[in-house]
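Everything below concerns the one structure shown next.
The complex is shown incomplete by one protein chain, all other protein chains being positioned as in the whole.
Let's look at chain A:
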Amino acid sequence: MRFLNEIRISGVRSIRQDEQWRWLALDVSGLPPEARPGQTVVFQDGHHHSPFCRTATVDARPDGGAALLTRFGSGDVLPCVGADLTVWSNETPAVPVGPGALIVTTRSFHYRVAPYAAEGAEILVEEDLDQNLWAELRQRTDQGRAWPSVFLALDPLRLQGFVREFPAADPFIFANMDMSCGIGACRSCHVNLWDNKDGEASCRVGPWFALPRVDLVRLQFSSAPFI
């Protein structure tokens, strides 16, 4: 267990919303120093009668505090300032993301990986590019960027498109899965892998997996509707 902590919400900020979802930044106090920006954590909002845990990304605030970036359904009761949360992570990432890493994402998924910028990663958002994403990546690799330093936070269909475009590439991908127990026991977030029939828990060793290992079609159907 990496950590299991009681934390308190000191602020609630809206990131965006649509008909179905609301994306929030929960400013929190009490998060342990092991919780690094970009890290995936699981938290529970104290609802006593439901195993209703949510997945969040740790963010570093400019004032030195921390926030949890997460998503609620439009009909959910939203957390309020002063509320206590239990937060935990068993994540021992097999792949560190830091200086020299290039994270490739789309605007809708950006909030999950944006905190890695605080760890020194460069973040490329598809919608902000002047050219096609694949052309951009081809240009960068032609200039010397190595695929293992590329981290794709894209939906599984786009990832399948990537493989068609770059069949020999071996970047890492973000396996965005429903998580529940958060310690690798419940199998909610096990990723189907070509080289391990047991699969591996995204909450335990993820969220980044080497693309050649992952069965992308199964990822498409077993992951949550993305983001």
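As a working rule, a contact is a pair of C-beta atoms (placed from the backbone, for glycine too) under 8 Å apart; a residue touches a chain by one contact, two chains touch by 3 or more; residues count from 1.
The working rule: contacts and distances are computed from a predicted model.
A.B. asks: What protein name does the UniProt record of the undisplayed chain give, "PEP-utilizing enzyme", "Dihydroorotate dehydrogenase catalytic domain-containing protein", "Metal-dependent phosphohydrolase" or "Putative branched-subunit amino acid permease"?
C.D. replies: Not shown, but named in UniProt as "Dihydroorotate dehydrogenase catalytic domain-containing protein".
A.B. asks: For chain A, which residues touch the unseen chain?
C.D. replies: Interface residues of chain A facing the absent chain: 1, 4, 19-20, 44, 48-53, 86, 88, 90, 178, 180-188, 190-192, 197-199, 204, 218, 221-225.
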